[in-house]
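A quick write-up on the structure given underneath.
Here the complex is missing one protein chain, while the rest keep their positions.
Right, chain A next:
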Amino acid sequence: MTERTALELESVRRCFGSVVAVDDVSLSVAPGEFVTLLGPSGSGKTSTLRLIGGFEELDAGAIRIKGERIDHLPPYRRDTATIFQSGALFPHKTVAENVAYGLRMRKVERPERDERIRQALEIVRLQGYEDRYPSQLSGGQKQRVALARSLAVRPAILLFDEPLSALDLSLRLQLRGEIKRLHDELKFSAIYVTHDQGEAMAMSSRVAVMNKGRIEQIDRPEKIFHGPANEFVFTFIGESCCLPVRRGASEVTDRNGQAVALILQNSLPEGDSRLYIRPSRLKLAAEAQGLPNRLTATIHFIEFLGDMHRYHLKAGALEVFADHAGPIGHDVGALIDVGWRSEDMKVFR
C-alpha cells in the first residue's frame, strides 16, 4: 500500500463554520496517475486541493503522501507543488529565478540546479526566456513558467488549481494539450481541479465528480460519461434534457396531469420520476421511426448553432431539445416524433 499510492486521502473533512466544505472524501492517486476533481463552484474541489497542499487545516481524516502522513505538516514541508489559477509567479524575479526558487529551498546545489532549470524550461518550451520578468510574458507563457517551476522540484504530486480558467479559449485548448503531452511523457502524479468537463475528460486518468463536499462518482472519463452513477453526475456531465413525468394507473402524464404521447420500451415506475436524455442522441421526425422510445411533440422554436440546428420541442409541460445537422424540413408549430434508444436514457425517481 505504501508503495502503490502517490497520494491518499482518508475520510477527509473540512468545515468553515457550520458549512461542511469537504465531507468524508476518500481518494487515492497511483504513481503516474492524473486525477481530476470536477464539480461546480462550491463543490469542495478547491478546498480539497488546498487541504492536500497544506493551505487549509484538516478537521478529520488523514492525508498520506507515499504512505506517510503529512496532514500535520505546514505547506513548506510537504512534497507537493501547486500550479495556481493566477500563476502566482514572483513578480520581482526573472523566469529563471522563479524556476530556481523551489530548487534553492530544497538545497539543490549549483550545477544540478542550473541543469534542472534548463530542463524544466525546455519541457515547457520556454528556452530563451530565462531573463524575462513575469510582466513581460503573456498569460499562457506565465502558466508555462508556473508549470516549469513546479515540475523542476519533482514533487511527489503536482496540484493544479484551475490553471487554465483565466485564459481565453484557444490558449486553454492549446495548454490543455500540452499538459496532457507532458503527463504522457513524464508520468507525474497529479490532482487537477477544474469546473470544465472538457478539460477533465480530455486529460484525466480518472475523474472524481464532486458535489456539496462529497465525491459523487470516481472513475475513468468514459465510464463517467456513459455510466453516470446518479442524477447529479448525469446532469453535470454533458448536456441533458429532463422530462419530469408521472405514471398514473393507465397513462403517462406530465406533472400537471395532462396526458402526453410518450411510448417507452420499459415501463416507468409508478408515480413521479425524472427521465433524462442526451440531446445529441435524440432523433427527429423520420429518423425517429422504429426507435423503441418516442415522444410526439410540437416544435416550439429553432436555434441555429452553426454546425447544428437545435430544435426546442414541447409536449404538454414537457420540454426537450434535440440537435440535428441541418434543417429537418418541419417548421415551428409542426407536430413531430422524437425518438431515442433505451441505453441513452436514464430514469431517476
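Quick note on the criterion: a contact is a pair of C-beta atoms (placed from the backbone, for glycine too) under 8 Å apart; a residue touches a chain by one contact, two chains touch by 3 or more; residues count from 1.
By definition in this document, contacts and distances are computed from a predicted model.
Asks: Select, from "diguanylate cyclase", "Potassium-transporting ATPase KdpC subunit", "Spore germination protein KA" or "ABC transporter permease", the UniProt-recorded name of the complex's unshown chain.
Replies: "ABC transporter permease"
Asks: Return the single residue from A:Ala21, A:Ile63 or A:Val153 that touches the missing chain.
Replies: Selected residue, touching the omitted chain: A:Val153.
Asks: Going by the contact rule already stated, which one of A:Ser11, A:Gln119 or A:Gln136 would touch the omitted chain in the full complex?
Replies: Looking across A:Ser11, A:Gln119 or A:Gln136, the contact with the absent chain belongs to A:Gln136.
Asks: Which candidate, A:Leu38, A:Ile65, A:Ala81 or A:Leu243, sits in contact with the chain we can't see?
Replies: The one listed residue touching the chain not shown is A:Ala81.
Asks: Where does chain A touch the missing chain, residue by residue?
Replies: So the residues of chain A touching the missing chain come out as 53-55, 74-77, 80-82, 84-86, 88-92, 101-102, 105-106, 133, 135-136, 149-150, 153.
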